[in-house]
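A single protein chain has been omitted; all remaining protein chains appear in their positions.
The chains carry the letters A and B, assigned in the order they are written, with residues numbered from 1 in each.
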Amino acid sequence: MAFITIKNLCFSYAEETDPQPHINAVDDVSLEINEGEFAAVIGHNGCGKSTLAKHLNAMLLPDSGKVYVDGDDTADEEKTWDIREKVGLVLQNPDNQLVASIVEEDVAFGPENLGVDPKEIRQRVDSALKAVDMYEYRMHAPDKLSGGQKQRVAIAGILAIQPKCIVLDEPTAMLDPSGRNEVMSTLLKLNKEKGITIVLITHYMDEAVLADRVVVMDSAGVLTEGTPGEVFSQVELLKKHRLDVPQAAELAHRLRGCGVKINHIPLTREDCVKMLEEAMK
Amino acid sequence: MVRDVSFGQYFPGGSIIHKLDPRGKILMFIAYIVIIFCAFNYAALAVTTAFIAFVLVLTRIPFKFYLKSLKVIIFIVIFTSVLNLFYGTGEPLWQWGILKITWDGINRAVFVSVRITCLIIASSCLTFTTSPTELTDAIERLMKPLKAIHFPVHEVAMMMSLALRFIPTLLEETDKIMSAQKARGANMDSGNIINRVKALVPILIPLFVSAFRRAYDIATAMECRCYRGGAGRTRMKSIHMGARDAVSFIVTALIIAGVIVCNILIRAVV
Partner (left out) sequence: MSCILELKNLGFTYGKDTPFEKRAVNNVNLKINKGEFIGIIGHTGSGKSTLVQMLNGLIRPTDGQVLLDGSDIWKEPKKIRNVRFRVGMVFQYPEYQLFEETVYKDIAFGAVNKGMTGDELDKAVRKAAEFAGVKESQLEKSPFDLSGGEKRRAAIAGVIAMEPDVLVLDEPTAGLDPMGREILLSQIVNYHKTRGNTVILVSHTMEDIARVADKIIVMSKSELVAFDETKNIFAQGDMLSKIGLQVPQITKIMQDLKQKGFDVPDGVLTVDEALSVLSPLLKKEGA
């Protein structure tokens, strides 16, 4: 069985916030996340991807359908805290998720809540900060850090809980390009070296290209999924839904349209150059 | 800019003062406030001043930061000492109309300015060397007995530490909102009182809206990080009293004794 299994999930933000009730924010979504994989979920704002994220650690519970995390049903209240220990959630605004005035004290917040022994907290904090490359900033105040650094501290705060999976809800949306690079390389490292399952919710396709698997969401449902190669070669489908594709893929697709023979759609700069070289010989 | 405030800031470091138990620091701070206001003659005042100067050196934090925190209250110090200078009783040394300076007035002025300065230095010594988390942690523990009367000790401490964390963020936000409204021609620097109060509306409303939005986000983030109240929480930095703290208590007790002795032996001047 997959690490996270989502079965026919439906959810709507009831009367309170939604002027038109019973429009589902997530509508009949079924999805599996395997242990150790790096999955990216892309789609427009309001396509339901953030709502989906909050279901993965029982911050929201399904109206209908089921979400299982490591075999446990998220709707089972007795399992709530076990689930949040296994699946950590990092949010968009880095400022609003750091709760302490010193970096290392912030990272300690999670394990402190779990009642971990002080000595072990110290070890977890140090190794979490090292894993995100922020150890030398452990005594800094969060408000003096750059956006990318703050977001890495937020990731360390989740790492210290020692989850199996980290879900990130548009962690790079408010960052500048260098901050985005910092966060992406941190996530790739955690996934490859520590085997932590990553679910990255984003609207930057250049980030999704780096994932093992891409899930494209549109109007509350899953539009398509597969490896980045499979997903981004469907240039027409993505363009129709006004989603970005890598410029390399778009170029190849349009050249193909002009009658140039192209075997497979490249995603990266290197692949694209190689393809063009061959085509020009 | 509103951001350049050093009062209440924390400077991480490894000095002996940094390493003292924050609970002890708070208690000694309170004791110190009492004794500066109980020093009634110059000898006693000298003892209290020398003590805080000694502590200041021990913190190993550059003197300029202390000066910076004094800068904020320099006006109050000058104002109250001038007031006291002319307020003394007894034989006038100098007189001009109703204004007169007496020895008593001079003494009062000196005492009031030294006391306020010492008070600010002492509180800076406390906040510069104690992280907000440690501080609120210590307050939470010191207030523990209040739990018996159902006072929400943990919640109050948590609110305090969140407030300390977000003060700089909100100050920065205020700066940004002010710039944005100025860019739309908001007039904040001139006009009468009513106009000036009105000019605050475009700043306060966005600030409140954003504070609520942040509060909502923070609550979510805390829940995601398994926060469920104070029960069962542990601390990374467990605080406990050691030999160091015992020494600091003895020194403080000696200073208190010294001030009392001075007060008994020497005539009070204020």
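Operating definition for what follows: contacts are C-beta pairs under 8 Å (C-beta built on N, C-alpha and C of every residue); 3 or more make two chains touch, one makes a residue touch a chain.
Since the structure is predicted, the reported quantities are computational estimates derived from the model, not experimental observations.
Undergrad: Check the options B:Q95, B:S179, B:N195 or B:S238 and report the residue that touches the missing chain.
TA: Looking across B:Q95, B:S179, B:N195 or B:S238, the contact with the absent chain belongs to B:S179.
Undergrad: In the full complex, which bits of chain B touch the chain not displayed? Write them out.
TA: 4, 64, 173, 176-177, 179-187, 201-202, 205-206, 209-210
Undergrad: Residues on chain A that touch the omitted chain in the whole complex?
TA: Interface with the chain not displayed, on the chain A side: 44-46, 146-147, 173-174, 176-179, 203, 205-206, 242-244, 246-248, 250-251, 254-255, 258-261, 269, 272-273, 276-277, 279-280.
Going forward, only the chains that are shown with their structure count from here on.
Undergrad: Note which residues of chain B are touching chain A in the complex, please.
TA: For chain B paired with chain A, touching residues are 10, 12, 131-133, 161-162, 164-165, 168-169, 172, 214, 217-218, 220-228, 232-238.
Undergrad: Where on chain A is chain B touching in the complex?
TA: For this pair, the touching residues of chain A are 57, 59, 81, 84-85, 88-89, 91, 93, 95-102, 104-105, 108-118, 121-122, 125, 139-143, 154, 157-158, 161.
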